[in-house]
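Excluded from the complex is one protein chain; the other protein chains are retained at their positions.
Should a chain be cited, it is by its letter among A and B, assigned in written order, with residues numbered from 1 in that chain.
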Amino acid sequence: MSTAKGNGQGRLCLLDLPNSVFAFLLVFILASVLAPHFFSPGNLSTLLLQASILIILSIAMSLVVISGGIDLSMGGVLSMCGVIMALCLRSGMHVLAAILVGVVSGAMFGLLNGLCVTCMKVPPFIATFGSMGIAQSIANTLSGKRTIYWEGGSHSAILDFLGGNVIRVQFGIEASTIFYVPFLVVLTAVVVGIVIFLFKRTVLGAYTYAIGENEEIARLCGIATRTWTVLLYIISGMLASLAALLVLIRTNSMQPTSGEWLEFQAVVAAVLGGNALEGGKGSLYGAIFGALTLYVVRSALSLKGIDTSATMVVIGGVLVVGMMLNELAARHEKKLLGKM
Amino acid sequence: MSGQATIPRKRLLKSLTDFSSLFILFGVLAFFEVVTTLQGNDYLTMSNMSVMINQACFLTIIGISQALAILTGGLNLAIGSVMAFTTVMWGRMLVGANSDVHYIVPMLIIVGAGMLIGLVNGLLITKLKMPPFIATFATMYACRGLAWLALGKRVIYNLNSDFRWFGIGIVTRVGGFTLTVPMIITLVLLVATAFMLTRTNFGRRIYFMGANPVAAKFSGIPTDRIIIWVYVISTGIAAFAGLLYGARLNSFEPGMAVNAPFEAITVALIGGIAMSGGFGNIWGVLCGSIIVAAIYNGMNILSVPSELQTLVMGAMIIFAVAFNQLLIKWNMELRNELDERIAPDTRVHGVEGKA
Partner (left out) sequence: MTKILEFQHISKSFPGVKALDDVSVDLNAGEVHVIVGENGAGKSTLMKLLSGAYTADGGQMLLEGKPILHNNPQLSEQLGIAMIYQELTIVPELSVANNIFLGHEIRWGIFLDRKSMEARTEELLTSIGVNVSPRTLVKNLSIANQQMIEIIKALSKNAKIIVFDEPTSSLTNTEIGELFRIIAALKAKGVGMFYISHRLEEIFEIGDRVTIMRDGRKITTSNIANSTLDQIVEGIAGRRIDKVYTRTYLEKGDVALAINNLCGERFKNINIEVRAGEIVGLAGLVGSGRSEVARAAYGIDPYSQGEVFVKGEKIPKATPQRMSAKGVAFLPENRKREGLALSLPIRENAVVSALQWLNPGGVIRRHKERKLVQSFVDSLGISTPTIEKLTNFLSGGTQQKVVLAKWLVTQAHTFIFDEPTRGIDVGSKTSIYSLMDELVGRGAGILMISSELPEVLGMSDRIYIMAQGRIAGELTKDEADQMKIIQLAFSQSETTGEKGGAA
């Protein structure tokens, strides 16, 4: 037993990194070699900005997926919260108040999802699938299916500030040589950092894994599984509303359809990141790299001038290959463990 | 036996709970009848019912496609994309001018192509062990992308009028009720599927596998082969639904039926098919789609804005599934109670202990 410790850990250490890191590195290198201007400061900055919304969503999705659930309402909630925040801004409400209203509505929807799953015992897929429709419907109704704009002013000054860049370094004349870090990316990093910090440094992470692995065991260990499940859906709803804030700032307006299909992309990112849909396995980092992988593929293809339709096909393929990699890695890991 | 007297009542209850979605249907119909009448509109008229049922036909067909996948414990998200991709690829052969080939040829090609995509789905799920959600999501994306690639922003329109008969043909009018060709097609498909599920070896295996995949494997059931076949059939039906859809609208386009897989999930779940697999009656899908059509129809009559209709559907799904779950549990208990009381003297042994 004591000998197993020494050699076993060393070998498994590399495998402990989520597979999506390797997938990410692979597509990143390929893209850098094959696509012109991919590996340029400007493009990388844009990539990060575009990916940030999905990164937040896929983190939220991972939390729910690790606990054995799924949150399909994320996209709808994003649209709904975005519309609510935009309407608040249009009515002249202060930004911070508007954000608060948005986040609270996201949390309320999460609460609704959580209660459906825990108290009504509706399977998560169905509960959140249903509330996806409800949230999207609220977004459409409130906005009248139109994009919402608001007049800038002192009450929304912070938004203009957040829409700007933290750093902007120009290496040359062309746009691709401009390296910039928008505030939005910093904001994403902060949000992601906080979630990961809470996940690692409070009981949140441990309980999420325990509930996903086996809810009965978690309950026997004295964990209030229902409360925690509800909490996870609430967090997911709140993160969706923060993602809505990012959309709002980036486009300086809000379309009621902004969230469409994002929940599925978040599932794909989470799954590519090694989070098993049956729960109990996976990591938040994995999902981040899953989301980045998707955006690297997208960016590289568009730089190559390839049609967005072809991008859909390629992403379907990336998903299949990614899943194959995960399956292979799982088998390999099992073999290593068997030998110990 | 103090409970003897209640047996007939329990039997009645049990047969009622056999079709849990019927309760919902009656509830929905009654609600809209009352509300529309109060507003001075007609709802449950023969002509409106035929409109409703005609709307429900398309939903039923994609619902059957989805229900087959769900019964095995899976899911088919590729339904809508397959409809778009297959019809866009070979739909040109159905345009009015191209009369050199009989319209049945492209129809067969399209359904065949759908079945091939289903084969891909089945292989991804069984051989690569991908969760059905992910596997069919990948094919959904790929097919939609291919459809856009093939046709871009163009539309195939002005279809062969003989072919369009499948989508808009009218068989007969009885009173105010219009019996349409899609109704006949849907009925035939339902009967065929019901026969397949309840009266063939294949159907039995589908249910058994959905109920307990491990036991199915131990019992020598070729589980992989069944899953592959189910996705072949399911996706084939989806492609067929694409044909009907196009026939009705007189056009094929890459963006068609984006929400089809989700509408299909909705009607299957409201119809009492259990998400976990192995439980549900295919006729429930018909019930589920009539419920959905009745709600849409009723809301249109009440002129509820279309944005709000999604809200009602979303709430409906959650409510229906919770309701169905309760009723199924109740149904099983009633069934067991009745079984115990049917013929106590035919028992071979006495009471056997619970181990």
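Points worth noting:
In this section, a residue touches a chain if its C-beta (ideal position, glycine included) is under 8 Å from a C-beta of that chain, and two chains touch if they have at least 3 such contacts.
Values in this document were obtained by computation on a predicted structure and should not be read as measured data.
In the complete assembly, the contact with the undisplayed chain comes from B:F208, out of B:Y157, B:F177 or B:F208. Across B:P8, B:G40 or B:G220, the residue that sits in touch with the chain not pictured is B:G220. Touching the missing chain, out of A:Y209, A:Y233, A:F264 or A:Y285, is residue A:Y209. Touching residues on chain A toward the chain that is not drawn are 1-2, 4-5, 8-9, 12, 16, 201-203, 206, 209-210, 213-214, 217-218, 220-223, 280-282, 337-338, 340. Residues of chain B in contact with the chain left out of this view: 198-202, 204-205, 207-208, 211-212, 214-222, 278-279, 332, 335-336, 339-344, 346-355.
Note that in this section only the chains that are shown with their structure count from here on.
Taken together, the chain B residues at the contact with chain A in this complex read 124, 128-131, 133-135, 137-142, 144-149, 254, 262, 265, 269, 275-276, 305, 307-318, 321-322, 325. Residues of chain A that touch chain B in their complex: 116, 120-123, 125-127, 129-138, 140-141, 144-145, 264, 267-268, 271, 277, 307-317, 319-320, 323-324, 327.
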